[in-house]
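Below is one structure. I have some questions about it.
Only a single protein chain was left out; the remaining protein chains are all shown in position.
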Amino acid sequence: MDPKIYDMCDIDIAWCPGCGNFSILRSLKGALAELEIPPEELVVVTGIGQAAKIPHYFKTHFFNGLHGRTLPPATAIKVVNPELTVIAESGDGDMYGEGGNHFLHAIRRNPDITNIVHNNMVYGLTKGQASPTSQLGFRTPVQVKGVFLEPFNPLSLAITLGAPFVARAFAGDEERTKDILKMAISHKGYALVDILQHCVSFNKVNTFQWFKENTYYLDDSHDPEDRNEAFQASLQQDKLPLGVIYKCTGKKTFEENIGIYDQDQTPLSLRKMDRKDALKILIQTKS
Amino acid sequence: MDPKIYDMCDIDIAWCPGCGNFSILRSLKGALAELEIPPEELVVVTGIGQAAKIPHYFKTHFFNGLHGRTLPPATAIKVVNPELTVIAESGDGDMYGEGGNHFLHAIRRNPDITNIVHNNMVYGLTKGQASPTSQLGFRTPVQVKGVFLEPFNPLSLAITLGAPFVARAFAGDEERTKDILKMAISHKGYALVDILQHCVSFNKVNTFQWFKENTYYLDDSHDPEDRNEAFQASLQQDKLPLGVIYKCTGKKTFEENIGIYDQDQTPLSLRKMDRKDALKILIQTKS
Amino acid sequence: MNKKDVAIVLCGAAGQGVQTVEHILVRLLRQAGFHVFATKEYMSRIRGGINSTEIRISSERVSAPVDRIDILLPFHPDALDHLKARISPETTVIGDRKNICLDCPAEVTDFIDVPFAEIAENIGGRLFINIIAAGVVLGMLDVDMKMVSDFISEFFVKKDEEIVRKNIEAIKLGCQRGKELRDSGKARYTLKNPLAKNEVLLNGAEAVGMGALAGGCDFLSSYPMSPSTGVMVFLSQHMEDFGVVVEQAEDEIAAINMALGGSYAGARTMVTTSGGGFALMTEGVSLSGMIEMPVVIHLAQRPGPATGLPTRTEQADLELALYAGHGEFPRVIFAPGSLEDAFDLTKKAFELADKYQIPAFILTDQYFMDTFTNIRPFNLEGIDIEKHIVKTDKGYKRYALTEDGISPRGIPGFGDGLVGVDSDEHDEDSHITEDLDLRTQMVDKRLKKMELLKSEIIPPELVGSEDYEILLIGWGSTYHAIKEALKELNREDIAFLHFKQVYPLYPGSQEYFDRAKQTIIVENNATSQFGKIIKLYTDHSVGGNLLKYNGLAFTVEEIVKGLKDKLS
Partner (left out) sequence: MNKKDVAIVLCGAAGQGVQTVEHILVRLLRQAGFHVFATKEYMSRIRGGINSTEIRISSERVSAPVDRIDILLPFHPDALDHLKARISPETTVIGDRKNICLDCPAEVTDFIDVPFAEIAENIGGRLFINIIAAGVVLGMLDVDMKMVSDFISEFFVKKDEEIVRKNIEAIKLGCQRGKELRDSGKARYTLKNPLAKNEVLLNGAEAVGMGALAGGCDFLSSYPMSPSTGVMVFLSQHMEDFGVVVEQAEDEIAAINMALGGSYAGARTMVTTSGGGFALMTEGVSLSGMIEMPVVIHLAQRPGPATGLPTRTEQADLELALYAGHGEFPRVIFAPGSLEDAFDLTKKAFELADKYQIPAFILTDQYFMDTFTNIRPFNLEGIDIEKHIVKTDKGYKRYALTEDGISPRGIPGFGDGLVGVDSDEHDEDSHITEDLDLRTQMVDKRLKKMELLKSEIIPPELVGSEDYEILLIGWGSTYHAIKEALKELNREDIAFLHFKQVYPLYPGSQEYFDRAKQTIIVENNATSQFGKIIKLYTDHSVGGNLLKYNGLAFTVEEIVKGLKDKLS
């Protein structure tokens, strides 16, 4: 498929020129095109923030909900219609701050969705406060003395929680980000892709250059199927590893576990409902 | 100190006879007495649930707030008056379910509080639904086919998030639980004590006996200061290790970082406020 | 003593098996053809404390709690103290002498000593006490022994034979005692016309749950919270036979956001919650308003603020339901008074939510959830489920501006179009907009649906004479109690207007008020919240009120007395 099929004409993109979000959008379109997923079979669920505006900029079904509430609707959409490809996508503040509890429990639930986080280590849309991933010492108008909360490590956390696919990418490398996204989307079960993203307006510390200098790709010596090794890799701070950190297959998904598709594969959303007889029987049990 | 100084007369305890909560209460009183912490210097903050009723049963200051919201008020109380010993205590549902986001971020903040969780692997007060720590296959009136969400491992999570003290205890062993609590309370910084607790009314799987058979104490060969070793220990599932799993010292606390006590050690709550001059100066900067 | 109905109260600590007695009695008595009504009040604890269940048995339909106790079965020494205000010389107390505490202020004039504990020990242990007690009641009411032992066998079907046998023995011994009492004339009730034979026995949670199933509910996400959990448990039990996704969310915020996502994808979704849990959902309610996404919210009220009294009842979250969520958007709020209402209105809530793409509320309360009554089986004619979903085509616009404000709703994966929804102000195609004229149009479009909703309002039900001078007003779960009180008062000049839909208000309400010389509202709260809604949306200020907010439901006598005081 040509990534052009996702293009929308006549749109005014609200991102700042030079922002890493543009690259992420291109990588995502590329990945979807190569996976042959047409817009009609794709739902992108987002919260609120700069990253969360992404479904307004390409052709897809979308649910642009509340700040921090990306994962609950995404999980529900997938279970109601498993035939759809569901991507839950948002910023670091949205996903790990306001939405932290859903992050924990969505991973436990293991729906077959891809969770993409644009991690610019700052709150962009609200003009530059610290996010959970902001680095120690990062100064903002609110964190006047610099951040002193332990930065949140989404990768280690996801691995600890049992996520079956955990990866890190860098927006600055569109090609490899595309490849990582392809793997994540194809993976059955919950897949996290935390994408390091430069914010040219509010993060003057973790810039494109900084990310370039402080990341490296994991090579073949890394075995993503070894959970312990993956965990160790996720903890590395001196240089941040990129690529698929952890991967395991065969974990049952939420949709499979819930039981609704044991007998009948028809998506819930398309089933015919005739409940008169069943209700009659049910009511009689109460006599 | 004699633990009797915490006794209240004439109280009607709402816990079921045989419940592990009674033992936890005794261990806690013992620990506090041995640490010579009088009720007047202690604040117990709880949420809602059976465990959360604990401060109604012994002498202490207490803030029995909302379900899931134990850690935010506890953090605030400690920073407003660091002279108080602050314990944030509640059930597994409260702390890891409804309160999951605060669990994540309180650990990042590292207030000098002790976080005690009565982990009975079930929602007691609401009559027996699954909690985040319920084991796979656990059946309830809501989880009719048994739990299939990945059980939540609070210890691994806390270690991953950078908690400086992480321990597991078993309510059935009052003496050693008391010792663990003593270490946790004395530890400077956030300290988690997840206490396995038998619920005789709603958890017929993870009973006193089950916990007895499925736990063991870490011995001297375990080095709690080795984070990696601690993490590995926290992951053990065949038999659950008890004791101090992880410990590190010297991490700055929230109260120290926030800056309010850099110059003046007086608790915020007891400071005199005269702001007229400072306000005059401030207003003049706006001319 | 020869009453048309008997009020039996069982009282003991949590864990003493009072619920088992209740369960057995109400079902057997209904099978025996009596009308039954059972309601309980209990503490927020699992064991201990002191709880009570009132069972009314009658040859006429009976559906409201009374203060009066005809027969009291105390299982605990604190029982008499707990119920002292309700014990009168008319009360027959049956039970162990040791449960009649000596320094109890209650004046027990009619005590029948039945040594339950001793009899039980003889059979094999104290755990048979409650079965024996049930037997005594059944015996006094002359229920057929065969029916009783069949029921018991069935009830204990999963236990081993020895246990079944002992339980049958226990209940038989109890029945025998009951018969003896009956025959001795000590406790004689002539309840005629057993007519309830073909009826079913349900509580509020089941009626709401069945209404949800009838309304096409196929997705429920919720977080446990008394007294709303019953609906989640009910649907969980029927997940398989009805194909319903039931998911316990990590918190209430996840619950409502899941429900909205599910609805977006094409399911008919619902949440069930209570006060504090609902408070957490209010941002989600606003999202439903903005993205015009159907969701049914069952809000089972309990006394607040905050945690309040988790197992008690109140009607104090009406204003919260009405104003929940920031910004301005339409909604409907139903408040069932009867089990039939609960079924019909829950079903209707799904229909309206879907048709108008709005949040629809069912407001119940702990009293309503936990109370059993026998009723005729629900009418299932015409319960065909009509989904208001369109197949999309290429140019589909989710928020097309239409005459009446309703934009045809598509779902992803059904048709060729793309379906977007956006919590920001949006254009017709659901993209973020900063076009401020469009903003105004979109607000108007959403609010316009309020007008359409007004054409479907359920009128209030007038009980009593059309020719009233005094009009009682009530809403929701107080229905039966006020109705019975009205009957008791037996005055031609008083009628009762019951609102099942509390928002938007029925436009004809004004007329009812105008016809009255005096209006009195009865509410289970402290500030007369529905009275305020009436003041706001009609030109009437309710004249007087009868309010109760101690955590218990109104009894018939309380209403009678309260009204007599006001009217004298």
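To keep things simple, chains are lettered A, B and C as they appear, and every chain counts its residues starting from 1.
One rule holds in what follows: a residue touches a chain if its C-beta (ideal position, glycine included) is under 8 Å from a C-beta of that chain, and two chains touch if they have at least 3 such contacts.
Everything quoted here is computed from the prediction, not taken from an experiment.
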| item | value |
| --- | --- |
| Candidate in contact with the missing chain, chosen from B:Trp15, B:Phe62 or B:Tyr246 | B:Phe62 |
| Chain not shown: contacting residue from C:Met43, C:Leu127, C:Ile457 or C:Leu567 | C:Met43 |
| Listed residues B:Val79, B:Val117, B:Ala169 or B:Cys248, member touching the removed chain | B:Val79 |
| Touch residues of subunit B, complete complex, unshown partner | 11, 14, 39-41, 43, 45, 48, 53, 55-56, 59-66, 69, 71-77, 79-81, 83-84, 101-102, 104-105, 258-260, 264, 267-271, 273-276, 278-280, 282-284, 286-287 |
| In subunit C, positions touching the absent partner | 43-44, 49, 253, 275-276, 278-280, 282-283, 285-287, 289-291, 303-310, 312, 314, 316-317, 319-320, 322-329, 422-425, 432, 434, 436-437, 439-440, 443-444, 446-447, 525-527, 532, 535-536, 539, 541, 549-552 |
| Subunit A residues that touch the omitted chain in the full complex | 12-17, 48, 50, 66-68, 97-98, 100, 123-127, 129-130, 132, 141-144, 201-202 |
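The working rule: only the chains that are shown with their structure count from here on.
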| item | value |
| --- | --- |
| Chain at maximum distance from subunit C, centres defined as averaged CA atoms | A |
| Rounded Å distance between subunit A and subunit C, as computed from the means of their C-alpha atoms | 41 |
| Chain centre separation (subunit B, subunit C; CA means) in Å | 37 |
| Subunit A-subunit B separation of Cα centroids, rounded to whole Å | 31 |
| Shared-contact residues (touching 2 or more other chains) in subunit B | 97-98, 100, 132 |
| Shared-contact residues (touching 2 or more other chains) in subunit C | 239, 250-251 |
